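Pasting a structure below so you can have a look.
Left out: one protein chain. Kept in place: all the others.
Up next, subunit A:
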Amino acid sequence: MRSAIRAQLTTPRFLLFVIIVVLVAVIVALKPSFLNGAFVLAPLITSIAIFTVVGLAQMVVLSIGHMNIAVGNMAAFGAMISGISFDLFGLPLVAGIAAGLVGGGLIGALTGWIIARTGVNSFIVTLAMSFALLGLVPTVYSALSTGSAFVVKPAGFDALGRDSFADVCQFGYCGPAAIPVMVVPVIVVMVLVAVLYTKTRVGRELLLTGSSVKAAEFSGIPTSRRIVLAHTLSGVLAALAGILLATSIGSFTPSIGDEFMLQSFVGPILGGTLLAGGYVSVTGTLLGITLTLVIRKGLELFGVGIETLNVLLGVILLIALSADRVREIRLRKGRTPDASAPPPSDPARSADRSTEEVPA
């Protein structure tokens, strides 16, 4: 038991957690205004929620050893479909969101199908997809909307995007203003994705496909279908992130998703997901995203410009990528935390634990 705890304490996720805590403590000590619930924490947590979904959208394709360069454009596309549903067809909130998710899923499925069918590298296919959507989305906006934005909001739209738990009152007690309502659907999505990868057959088949397509093929896994599935999921999650972003800014615009692509890699990679496929970590993705956004928010409070932020983001990405490479090399040499830990008793934990290649 004790060594199991020790194994947890040496994971990159724990390291990330410690760094985040220290960072927050430093920022709070220097700028106590960081703790302002409504004006600092709530927007920060909102973006953490949205970008975690973006990170998951990338993570699901990383799990099969692919990547999705079009993650931002798929978000824009899915959000656009939702916007059209509300604006032109007057659909209620849930139906419009569902339409957007289906739209994102279809684009993702198409991408996955092309990759599986042609065998062309996912980087190339999603890059092409990204360009196609980059042209398509603004064209549709200018054709169907006034002022290049869909602004009709169905009931509940603002509540999802802008309310915090301060607006949720029961028996005279209201929740904290620092936590936006949006975290609820995002947590649900995180749990679903985590369950997919740790408990289900399909999730394992995705990971095994990522580990070695050939061996997966030779084990009777329908690898083409798994590739399509991973990209479909990526499209759905990207669309969800786009829609959530639209609800938080209050309208649907073609620029939704512009910032998604780079961030989508930083989160999963910092959190322990392998670029080469086969290992994912949902919690790690959340922590990776949180770290970058806390840094960003902190620097913002000190009045540091966006350019500096981007330089920093670039450096963080480089570090994360080097860490990924180091982990991969260690893995190829067969070093694993499992060797020192006792056999796991809880399967969820064991699947989870194997996501963490501990640099000893």
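FYI, a residue touches a chain if its C-beta (ideal position, glycine included) is under 8 Å from a C-beta of that chain, and two chains touch if they have at least 3 such contacts; residues count from 1.
Everything below uses one rule, namely that contacts and distances are computed from a predicted model.
**Q** Between "succinate dehydrogenase", "Amidohydrolase family protein", "Sugar ABC transporter ATP-binding protein" or "Multifunctional fusion protein", choose the name on the UniProt record of the chain that's been left out.
**A** Protein name of the absent chain (UniProt record): "Sugar ABC transporter ATP-binding protein".
**Q** Out of A:111, A:145 or A:211, point to the residue that touches the absent chain in the complete complex.
**A** Checking each option in A:111, A:145 or A:211, the one touching the absent chain turns out to be A:211.
**Q** Considering the complete complex, identify which of A:55, A:72, A:278 or A:298 is in touch with the unshown chain.
**A** A:278
**Q** For subunit A, which positions touch the chain that isn't shown here?
**A** Within subunit A, the residues touching the omitted chain are 199-202, 204-205, 207-208, 211-212, 214-222, 278-279, 331-332, 334, 336, 338-339, 341-344, 346-348, 350, 353-354.
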